[in-house]
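A single protein chain has been removed from this complex, and every other one stays in its place.
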Amino acid sequence: MKVLYFAWLRERLNRGEDEFDLPQNVTNVDELIDWISANDEAAELAFADKNLIRAAVDEQLVEHDFNIVGAKTVAFFPPMTGG
Amino acid sequence: MKVLYFAWLRERLNRGEDEFDLPQNVTNVDELIDWISANDEAAELAFADKNLIRAAVDEQLVEHDFNIVGAKTVAFFPPMTGG
Amino acid sequence: MGNILSPKNAIVVKLQSEIFNPGDESNQFIKQADGGGAAVTFTGLVRSLADNPIKKMTLEHYPALAQKQLENMAQTALERFGLIKVKVIHRYGAMYPNEPIVQVMSLSAHRQAAFDGANFIMDWLKTDAPFWKFEEGENGAEWVAAKTVDDNAKDKWK
Partner (left out) sequence: MGNILSPKNAIVVKLQSEIFNPGDESNQFIKQADGGGAAVTFTGLVRSLADNPIKKMTLEHYPALAQKQLENMAQTALERFGLIKVKVIHRYGAMYPNEPIVQVMSLSAHRQAAFDGANFIMDWLKTDAPFWKFEEGENGAEWVAAKTVDDNAKDKWK
């Protein structure tokens, strides 16, 4: 699965994307956040406040309980500030 | 007193303005309409439906009960359709 | 009325018979943005519909009252919505399909104020600015009737 990071999440992780083989017990966005954080100190800090984390699964904005099994791309980013 | 007419009021009266010396018993917009209509058949027809008559006294939009004693200019016109 | 809140040039109202270029006017308006991040432009165009084609529209107006009413509306919008500036251009005389009739422009620090300011002015302009449309088309010529919907549009600002 491809995982994308944007804005200050990208900066804090010092990378724009990851490619992961996820364990079977990682089935939704929230579990993915926890799994990434557990494996990476920078990620643990960056994802610390989950209220500030927005997610998109296969180019669709979703809540953190959204199922990611079979998804190709998950993107994480802060609240949007365009316009 | 100068009285101005606009749009279809002007057309039906076949003139854009009048100059009147009003009798003392003509003290508000409504009475002015009645007085003009009484003296002029075209005006009687043009002013027949008072709901369609808007008025301005000295460049201020007013209701028909507005006092006109001492006013310099009264304007009559249909509901506005600008924009 | 409110001179303290409105520096010079915060309000411009222009009545003219000549056609104007909507985009050029917008660019001119936002060129000096003065810290404003949100600009809204409303442009009203002469409509010619397939079922009632118009050849020519003539706008009659009451110049002194029109100027005064539009300035009052612009001033009220400026103060009520905290706008940085407002410009209103309204034509009179003869015009033709697709030509601009009116343009209202508002500049604000915040987008909702800019939207509301222009919207407020247009709603009031429709019923309280002394202009009258006369349309000449293939089906004859007539004075355009006022719409009840325009009377009601102002209610949302009460």
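As written, the chains take the letters A, B and C, and residue 1 is the first residue of each chain.
Throughout what follows, a contact is a pair of C-beta atoms (placed from the backbone, for glycine too) under 8 Å apart; a residue touches a chain by one contact, two chains touch by 3 or more.
The structure presented is a predicted model; accordingly, all values stated were derived computationally and were not measured.
> Which of the displayed chains are touched by the chain that has been omitted?
Within the full complex, the chain left out of view touches A, C.
> If you put the missing chain back, which residues of chain A would it touch?
Residues of chain A in touch with the missing chain: 4, 6-8, 10, 56, 59, 61, 75, 77-83.
> By the contact criterion defined above, which parts of chain C meet the unshown chain? Give residue numbers in ascending order.
Where chain C meets the chain not shown: residues 21-27, 30, 33, 35-50, 98, 109, 111-112, 114-115, 118-119, 122, 153.
Throughout what follows, only the chains that are shown with their structure count from here on.
> From the C-alpha centre of chain B to that of chain C, how far is it in Å?
26
> Using Cα averages as centroids, what's the distance between chain A and chain C in whole Å?
Distance between chain centres, rounded to whole Å: 48 Å.
> Using mean CA coordinates as chain centres, what's the gap between chain A and chain B in Å?
Each chain's C-alpha centroid was found; their separation is 72 Å.
> Indicate the residues of chain A shared as contacts by at least two other chains.
Residues: none.
> Using the touch definition from the top, which residues of chain C touch two or more other chains?
none
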